[in-house]
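Take this structure, written in C-alpha cells, and hold onto it; I'll ask about it next.
For this view, one protein chain was removed and the others were kept in their places.
Lettered A and B in written order, each chain numbered from 1.
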Amino acid sequence: MSVAQLAEHQVVALRVRGSNPLAHPSSLLRRAFLLASVRHKLSYALIGLVLLAFGLWRVRTVRRSLPPFRETRFLMDTAVTVQVASRDTQMARRLADEAFREIARVEELVGGGATVEVHRRWERVPSEVARIVKRSLHFSKLSDGAFDVTVGPLTSLWGFVGGNPHLPEPEDVRSKLACVGYRNLEVSGDSVRGKVEGMSLDLGGVAKGYAVDRAVEVLMRAGVEGGLVEAGGDIRFFGSKTDGSPWRIALAHPRRPGEIIPLGDVGLPAVATSGDYQRFFWEGGRRYHHILDPHTGYPARGAVSATVWARTCLDADILSTALFVLGPEEGIRLAEGLPDVEGLVIYRRGGKLLAERSSGFEVKLKGTGISWGHP
Amino acid sequence: MTHLALLVAGGAALSLLESSLPRPLPWTKIGLANIATILALYLYGARPAFWVAVLRVLLGGVFLGFGPGFVLSAGGGIAAWGVMALVKGTLGDTFSVVGVSIWGALTHNLTQLVLVHLLVRTAVWSLLPAFLWAAGITGTITGLGADFGLKLLRRGGTCGLR
Partner (left out) sequence: MGVGGHGQTGSDLRRIWNTLTPADRVLLAGLLCSSLVWAFWPREGGEVAVIVGSEGSIAEVNVDQPDTLAVEGPLGTTYVVVGGGEAKIISSPCPQKLCVRSGPVRRPGEVVVCIPNRVAVTIKGRNGPDAVLR
C-alpha cells in the first residue's frame, strides 16, 4: 500500500541523512512511529499486544516485608497476628513461630475452645488452667457474677462452642441456669470441684487473653525491641517498633464496617474488646450475640461493645466481658474502682450510639457518630 | 429458523465453555457467547438477534443455574445486543463486524462491572482497565470468529466482506 511505501521511503531518507536518533528525541519518536506503520511489523506488534493483555489480566505487585515482621495464622478459632520489631528478620520470623507455638500449646491445654466439665469430686486440672480459673473467680466476685467462668452449660446450650448457634427453649435455659454460678465452684491448688451437678467452665474467651499474654512473654524473653500479639478482640504489646515509634491501637467501629476509632496510649500494655458484632446469629428476625448474661441465660442487652485496658490480656479479656454485661453505668464504676484498669462502654439509647468511659481512657469520638453519654 | 435455533444452542454452549475460563471477578464472563448475537444480527437483523441473545442467556442459565452469574450474563448479553444493533444500524458502514463486536464486548464488560458493583458494593472500578483490555481482545476474537462464520454461511454469495 502507498502508506507503507511512503513510510519505508522516509525511513531510508532518515538513514541517508545519518542523524543520530538518540540525540534528537523527536526524530526517534517519528522513526518509531514510521517503523510501527510498516505493515509486516504490525503482526508482531499485535502478537505483543495479545501477550501483554494476558500479562495485564493479573497485575500483582509483591513488596518485601516492611518492618515490623508480621504474620497471621488461624488459632483458637480466630485469626491470630504476631508482630515482631527486630532488625533481624530471620530472628523475628523464628520468634513469631515460637509465639504461635505457645498459643497452640495454650489452645491444647484448655481443650481447643470446648467447655470443661466440672464434677462433684475434686479433680486435678493443669496448673495454668487453675490459674486462669482463680483469676476468673477473682473478677466474678468483683463484678457480682457479671463475668462468670461457669457459664459453660449455657454457652453449650446456645451452641456458641463447637458449632451451631441457635435459640434454645426457655425451659432449657432455666434448667441450665441452675448449673451456673461462680459461688458453686471451688478451687484448691490445682484441683477444682463443683458444688452442684452438671457444671462446666467456658474457658474459650479467657484462654485467648491468657494465650496472648504467654505469646507476648515469649517475645519479651528474647529481648527484641518490641512485639505485639493480637487474637480477635485481644491485643497485648511491649516496647516499640524498630523506628522507635509506639504501637498504635485502634478500635473497629461497632456499627460501621471498615471504619476504625484510634485509641490513645494509656500506659497499659493490654487491651481487649467484647462486642455484640463479634459472633452472632439471626433467628426469627432477631439477632442473638455470644455474650451471655450469667444471671438471665440470654445475651446481655446493656451494651454494644466494651473495651478494657489492663496490665495483662487475661484481665483485659475478663473485664471487657464483665463491663459488657454490666452495661455503661455499673461497668464504668467497676473499672474506676480498679487500679491499672481503664474502660470504655459503647451502648444504645433512644436509637443513638453513646459511650461512657473511665477517667483515664483516651479516645476521640469526633466523626464516629458516637457521642458521650455524660459529656 | 433452524439457523436461529442453532445459534441459540451454539451461544449457550459457548457460555458453558466460558464459565470454565479464568475470569477477573467471579461470575463474570468474557463474552465469547456474543458471537451468536452478532451472527443473528448480520444474518437476520436486530429483532431476531434480540431473541437469540435472550434465549441463549436463558439456556445458559438452565445449565449453569440462575445465580449472580445469570444476572450478569443476562445484563451483559442484552446490553451488548442493544449497542451492537445500534452501532450496526447507524454506523454499519464505518465499522466492520469486528468493530461492532468490539462495541458489544465493551458494553458487555461494562454492564457486568456495573452489575458486580451493585451486587457486592465495592471498589470494582479499579478493575476497569482489565475489563477494557478484555473487551478489546475478546471483541476482536469474537468479531473475527463471526466474520469467519459469516463467510462460511454466505458461501456461494459474495464471500462476505472484504
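Basically, a residue touches a chain if its C-beta (ideal position, glycine included) is under 8 Å from a C-beta of that chain, and two chains touch if they have at least 3 such contacts.
Computed from a predicted model, the values in this text were never measured in an experiment.
Visitor: Would you mind spotting which of A:G223, A:P262 or A:G369 touches the chain that isn't drawn?
Guide: A:P262
Visitor: Applying the definition given at the start, please give the residues of subunit A touching the unseen chain.
Guide: Output for subunit A: 39-40, 42-44, 46-47, 49, 53, 56, 58-63, 66, 68, 70-74, 77-79, 81, 83, 228, 230, 232-233, 235, 237, 241, 247-252, 257-258, 260, 262-263, 271-273, 275, 278, 281, 307.
Visitor: Under the stated touch rule, tell me which residues of subunit B contact the chain that is not displayed.
Guide: Within subunit B, the residues touching the omitted chain are 23-27, 91, 94-96, 98-99, 102-103, 106, 116, 120, 122-133, 135-136, 139-140, 144, 147, 161.
We take it that only the chains that are shown with their structure count from here on.
Visitor: I'd like to verify one number: the distance from the centre of subunit A to the centre of subunit B, where each centre is the average of its C-alpha atoms, in whole angstrom.
Guide: The answer is 45 Å.
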